[in-house]
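Heads up, the thing below is written out as C-alpha cells.
With one protein chain held back, the other chains of the complex are shown just where they sit.
After this line comes subunit A, so read on.
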Amino acid sequence: MIKPTDTSEPWRVGVLFSRTGFMSVIEETQLRGTLLAIDQINDSGGINGRPLEPVIYDPGSDTRSYGQLAKRLMVVDEVSTIFGCYTSASRKSVLPVVERLNGLLWYPTLYEGFEFSPNVIYTGATPNQNSMQLCSLLMKLYGDRFFFIGSDYIYPRESNRIMREMVARSGGSVVGERYVRLGASRLEFEPIMQEIKLAKPDVIFSTVVGDGTVFLYQAYSDKGFDPKKMPIASLTTCEAEIAAMGHDVGEGHLTAAPYFQGIGNNQNSEFVKSYQKRYGDDAPTNMCLESSYFQVNVFAKTLERANSLETPVLRAMVMGSEFEAPQGAVSINPNWAHADLWSRVGRANRNGQFDILFESRTTVKADPFLIGSGRCTVAAAAV
C-alpha cells in the first residue's frame, strides 16, 4: 500500500542472515553491512522523513529455515523487501516464496550465475566478473594444472563446471576434483591434501565455503605446501575468513572479488572508517559485507524516488540506477537485474589484507548466462 507522505511511520524491511551455524563467519559480516547502511540512512533523516526499520531473523545456517522465515517476514511481518542469503541453496529456498507473494529479495553474494528471477536483485559477482579474470591470471603466474576442491552443493559444482570450461578453453587441465560436505570437519581435509601432494597441481582452485575454508587453508599450511609455488585460489575466501584462519596461514593465497578492504579510494576509506568505528579497529571489511552495504543504499535511493515498497514499482525504478559504492561506481544492469561490478584479483599479505594484482579498467557488465564469454586469456590482458 502507498502510505500518505506525511506519515513518519518506519519503512519495514526484512533481513535474513545466519548469526549461528557454519555460515555465521561471513553472514554475520553481511548483517553488519546491512545494519551499518540502515543506521547511516536513519542518522541522516531516513527516507522521505521515515526511518528504515529492519525485521531480523537468524536462519541458523539451515537451508529450509530461509524459506520459512522469508514466508514469516512476508506473511506475519508484512514485509515485501528482504535483504539476505549467502549460499545458493538458501537463495533457492527463498525464491518460491518471493516469487509467489511478489516480494523483492536483494542478494548480496557472488554466485554461479544461470539464474534470473523477476523477484531478485543480484548484487554479488557472477563468473564473468571473477572466474574469468582469476583463471587467466593464475595461468600466467603459476601454470595450467588445476586441482578443484569445493563444498558439496550447487555453487561449487556449478562454479567448477564453469571454471573447467575456462581452463580447458585456455589449454589447461584439471588434475583432480574433490568435494567435502557443507559443515565438514577439520579431519576431512587431510586425505585431500595427500591427494594434492600426489597430483602436483600448479594451482588449487577452492570453492569451499563456511568453516571449512579455515580448515582447508590450515590443513594446507600444516602439510607444509608453499603458496608461492602452488597457491589456493578462491572466489569466496575474503578478509573475514583470512582473519579466522590466521594471517600467516592465509598469506600468499589469491582471491578474485569486486572489492577488497585494501583498495584505495575515498568512498572506501570512509566506509572502512565508519565500519571500524562501530565494530572495532581490527574488524576487516570484505566483498560480501560491501555488497550488503551498497545494496541497501541502492534500495534507499530507489525508495526515495518511488516512495513505495511495492515490488513492481521498486523493481522498475531500480533498473539502471547507479551508486558510488566503496568498490567504485556500480550500477544495476537492467537486462538481468544483476549488478555491473569491478573485477579484481588480490593476494593475501601478512596483515590479513589483499594486495591488488589485477583490476579492471571499468566495471564488468553482468553476464549471468555467460553469453559473451570468450577465451579467458583475453579478459585479463591488462594485467
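Keep in mind that, in the parts below, a contact is a pair of C-beta atoms (placed from the backbone, for glycine too) under 8 Å apart; a residue touches a chain by one contact, two chains touch by 3 or more; residues count from 1.
By our rule, contacts and distances are computed from a predicted model.
Enquirer: Leaving aside the chains you can see, what is the UniProt protein name of the one that's missing? Options: "AmiR/NasT family two-component response regulator", "Transketolase", "Inhibitor of KinA" or "Ferredoxin-NADP reductase".
Expert: Answer from the UniProt record of the missing subunit chain: "AmiR/NasT family two-component response regulator".
Enquirer: Of the residues A:Gly33, A:Gly67 or A:Pro258, I need the one that contacts the missing chain.
Expert: Here the residue in touch with the unshown chain is A:Gly67.
Enquirer: Thinking of the whole complex, not just what is shown, which of A:Glu99, A:Glu188 or A:Glu310 touches the missing chain?
Expert: Spelled out, the listed residue whose C-beta touches the missing chain is A:Glu99.
Enquirer: Among A:Glu158, A:Glu239 or A:Asp367, exactly one should touch the missing chain; which is it?
Expert: The missing chain is touched by A:Glu158.
Enquirer: Using the touch definition up top, pick the residue from A:Val76, A:Ala199, A:Ala316 or A:Ala329 that touches the left-out chain.
Expert: Going through A:Val76, A:Ala199, A:Ala316 or A:Ala329 one by one, A:Val76 is the residue touching the chain not shown.
Enquirer: Tell me, which residues in subunit A touch the chain that this view leaves out?
Expert: 67-68, 71, 74-76, 78, 93, 95-97, 99-101, 114-115, 158, 161, 165, 168, 173-174, 369-370
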